[in-house]
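Structure first, commentary second.
And then subunit A:
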Amino acid sequence: MEINKSPILTSVNYGINNIDFPQSEIKYSHGKFNSFTTCGTENCSIKTNYGILAPEFLVKQNQNFCTSIVIKKTQDEPIILNFDLDKNNSVLIDYLSIKVENFVNAKVIIKYKSNADVYHNSLININATENSNLDVLVINDLGKNSTNLIKFNNLVQENGKLYYKIIDFCSNYTIHNFNSKIEENSLCELKSIYIGGENCLIDLNYTQNLLEQNSCCSIDCVGAISGNATKNFKGTIDFKKGATKSKGYENEMCLLLSNTAKSKALPMLLCGEEDVDGTHSSSVGKIGDKELFYLMSRGIDRNEAIRIFVKAKFNIVLKDLDEQTMKEILDRIDKELDNER
Partner candidate 1 sequence: MMSKTRLDELNTNIYDFKNKDDYAYKIDKGLSKEIVEEISRQKNEPSWVLDIRLKALETYNKLNLPTWGPNLDELKMEEIATYVRPKADIKDKWEDVPTEIKDTFEKLGIPKAEREYLAGVGAQYDSEVVYHSIKDELLSQGVIYTDFDSAIREYPDLVKEYFSKCVPIFDHKFIALHYAVFSGGSFVYVPKGVKLEMPLQSYFRLNSPESGQFEHTLIIVDEGASLHFIEGCSAPKYNKVNLHAGCVELFVKENAYLRYSTIENWSKNMLNLNTKKAIVEQNGQVDWISGSFGSHISMLYPMSILKGDNSKTEYTGISFAGKNQNLDTGFKVVHVGKNTSSVVSSKSISKNGGIATYRSLVRILPNATNSKCSVTCDGLMLDDLSRSDTIPVNDVQNSDVEFSHEAKVGKISEKAIFYLMSRGLSEEDAKAMIVRGFANPVSKELPMEYAVEMNRLINLELEGAIG
Partner candidate 2 sequence: MSSLLEIKNLSAKVKDKQILDNLNLNIGKGEVHVIMGPNGAGKSTLANVIFNNPQYTKTSGKVIFNGKDITNAKTDEIARDGVFMSFQTPEEVEGISVFNFIKTAKQKITGQNVYFADLRKEIAKNMEELEMKPGMDNRDLNVGFSGGEKKKNEILQMLELNPRLAILDETDSGLDVDAIKLVSKGINLFKNDENAILIITHSTKILEMLKVDFVHILIDGKIVYTGNSELAKEIEENGYNSFKVGE
């Protein structure tokens, strides 16, 4: 008997993921995107082009930025890619291709920032080749009324390790589509945190495909939403046939900071191989009155107490950040939480 496409269709039935993004909201690029800076790229070969076709819909026809980076030597300092959007650069449709060569260790930080309402659609392709070790951190901070659509494609080859972190200060539309192919003895770890409010629609679709034996993956997704925000989460760990002795772990947690915020989750575990170890868990809740009371009884005001709780939940990502990034992110979280009141 064959398996049909039931997981996808189930999620569609419940309005989770693969949502129809309104055609009217799609924007097109006008001229090239100029507001791009990098640092730490001494050991890389970089080719940046404007207007070359990239291989996926939307981005494909229409992109106004395209760069391909090959990391050739191990380096301690991170490679940083900054995209600063503003009124004059309000549409970014980019295609990034990052490859780390065999036995090379590296870190990449990709920052999308904006102080105006913008439209951003990107396709990020990562290839962690054999025996490589790559850390990727993506920070999205594009402002409340922006649109942010990102497709993440990853290939982790034999003995490779990919550690992916995503931090999202959500925009009106925040849509992530994350898909990894994980080969023998390799690892792909995803940690994603998000914070959103007002009328945000946050739609996260994370899929980890374990293709071969002894592969490992995890999805850790933690968020806090307030106002009338809606979050849809679909996480899939798929043990393909042949993925013996593989392990998969998935955890999703959403803090509802208002009575009108809504959380939908579809944490899936698909298994076509016997000798595997897979677990997932998912939870929804608010910050308990007892916990708040305890902190407040020690002289901490309510807002501060909420900040402490949210940051504690976000620690899965925060703890691995360098000092300066951590400080920036913590400040942004505080600001975000204050705005929501």
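Per the selection procedure, all candidates are chains of the complex that A comes from, given by their letters.
Just so we're on the same page, contacts are C-beta pairs under 8 Å (C-beta built on N, C-alpha and C of every residue); 3 or more make two chains touch, one makes a residue touch a chain; residues count from 1.
Quick caveat, the model's predicted, so the values are computed rather than measured.
The candidate list 1 or 2 contains one chain touching subunit A in this complex, and it is 1. The part of subunit A that touches candidate 1 in the complex is made up of residues 1-7, 9-11, 13-14, 16, 239, 241, 244, 254, 256-286.
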